[in-house]
Every structure is written in C-alpha cells, then in structure tokens.
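Everything on this sheet refers to the single structure shown next.
The complex appears here minus one protein chain, its other protein chains still in place.
After this line comes chain A, so read on.
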Amino acid sequence: MPQASIVVPAFNAADTLGETLRSLLAQTHPDFEIVVVDDGSTDRTVAVARGFGDARIRVVQQPNRGLAGARNSGIAAARGAFIGFCDADDLWRPTKLAAHVAHLEANPEIGLSYSGSELIDAEGRPTGLAQRPRLQGVTPAHVFRRNPVGNGSAPVFRRAALDAIAFRPEGETRRDWWFDERFRQSEDVECWLRLALTTDWDIAGIPGLLTRYRIVPGGLSAGTARQEASWEAMVTKLTPLAPAFFARHARAARAFQQRYLARRAVSSGNASEARSRMRAALATAPLALAAEPAKTLTTLTATALLSLAGPATIDALRGLARRRAA
C-alpha cells in the first residue's frame, strides 16, 4: 500500500500530461502512487499515461464528469493515507510530496497542507508571477476571502480529513463525492471552505513555490462571468451551513473575488471588464481592499494602463517581470 497518492485528473491532456507525469515521477518521496483519471478524453491521454510503463502509474477511466468528478474518482481509487492533486497541465517541484508528507506527519491536527505556486505560461516558462499565500493561522475567513490554498494542484490532504467531508448525493450510487460535481468552477474553494467550516481539521501551508501552475492566456478569463456565477452559487449553497459567518465575511470576500476577476480581465486584455470589476470591488468593500494596498493599487494601475495605452503596455511590463524572474 503506497503511503501517498497523487491524483491527476486529465481531460484531453495528451499535450501536457507527459510533462506533468515526469514531474511527479521525479518526486524525492520514496513511497507513492499516481492515479491518472482519464475523464472521457478523445485524444491520446490514456496512451501517454500508459506509455510510461511505470508501475507507480495507475489509470482510471470514466465517461466525462468534469474536473470535480475526475478528482472524486481519483480519491475513490487512491490507496494512500495522504492524497495530493495535480492537474494534467501543472507541474510539481521534486520535493513537493516529501515536504507535505513531513508537514502532515509532524502535525496530526493538520488535514490540508498546501504551498505557494509559481505561475508558468503555455510553454512552461515562468511568468514572473507567483501565488505566495499566508501559511499560518489560517481561519475559515481566510479561506473564504483569499483562498490561500490557491489552486487545485497545491494541496495534499490527509485521507481522514477528506473522509470527514465525504457525502453521497441523491442519484449517486457508485461512490462518494468529496468535491461537489455540480460545480464546474469554484469547486476547489467550495471543497476547502466546506472542510474549514464543518470540521476542525487545520489548514496550513509550507514555504516554497512547490507547484508550477500553468496560466493559459484566454483560457479561464473568457469565462469570468461564469466564474463569478459559480462563486456566488457556492456562497448560496454554503450560507445555510453557517449563516453568521457568511453575514460577516461575504462582502469582503466578494470584493476580493471581484478584484481577482479584474486581474484576470487585465490578463486577457479586456479593459472595460477590468474597470467595471474594480469599480464593483471598491463599491462592495473598500476597507477590505485597503487592507491589501499593494495588490489593490497594482490592479488599479494595470487597469488604468490597459485602458489608456492598450494591452501592449501590460505585455511589456510582464516581459520585464519575466526577465527579472529568469
């Protein structure tokens, strides 16, 4: 029985899966399995996974159920006491698994261990951007407002913590759900927040940018409206669980969500959307945004530059940042 499992949800990911699996097979931790969940791909995804001929890789196939459904099937198949996730276009630094296993073993009250992420582009080059979240003293309010876990390739869970949030909705006969498959977006923060609100497992991070998280231009940003809608659906779903909590934090969280979507709009060169989202953010909770002045001001500046001088300016600035990072 492997000590740890890494779940890799993969949908038509033949182009990137090989690099992802190489980064996982290179983990320094000695005892793990990789569960590739082929989520109904129509390309060579399965062939790529099988092509490694590595006994540590298991492939689970299913008709398409979406990212949450693929992660859930991966959890159901996983045998490890620790379960991490890596989407089929992201990469793990070689020491990531070892660091999280050590973190979880040393702290029996932690149920979810995460780290920061370096953002890479389609070719795998650093963009100069990173997610450097708060690592200690994480409360449900932090999870809701700022999502320190960051992305779906950052966390490694303790199996027992996942099992504490398992449920089986009407009509599901095969296995439990951990991620809510009715969400096509925001399914990750919904999962972290449900863990934070309904269990007393701690959520904590370790230093380092141990995940390399791929941002594809135009990928997610095209759907910022849908992203906003699914985030609001999450708030609607979870509010009856802890009404006082949401009454207290929803405004600030909504402002941060708008600011995040504004940054996405800047990335995809959509000036008018970025402007309206920043206006909405500032109208919703100016004090919350003022508590993080640097990030709020850079977002405002980028929005203004984009509006006045066009997307070339932003690209040029990002190019500078990349050179600095390289």
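Following the convention adopted for this analysis, a residue touches a chain if its C-beta (ideal position, glycine included) is under 8 Å from a C-beta of that chain, and two chains touch if they have at least 3 such contacts; residues count from 1.
Assume contacts and distances are computed from a predicted model.
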Q. Name the chain not shown, per its UniProt record: "Glycosyltransferase", "Ion-translocating oxidoreductase complex subunit B", "Trehalose/maltose ABC transporter permease" or "Carbon monoxide dehydrogenase subunit G"?
A. "Glycosyltransferase"
Q: Write down which of A:25, A:98, A:242 or A:282 is the residue touching the left-out chain.
A: A:242
Q) From the list A:108, A:207 or A:286, which touches the chain that is not on show? A) A:108
Q.
Using the touch definition from the top, which of A:47, A:160 or A:290 touches the missing chain?
A. A:160
**Q.** Residue among A:30, A:51, A:124 or A:169 touching the omitted chain
**A.** A:169
Q) If the missing chain were put back, which residues of chain A would it touch? A) 108-109, 139, 160, 164, 167-170, 196-200, 202, 237, 240-244
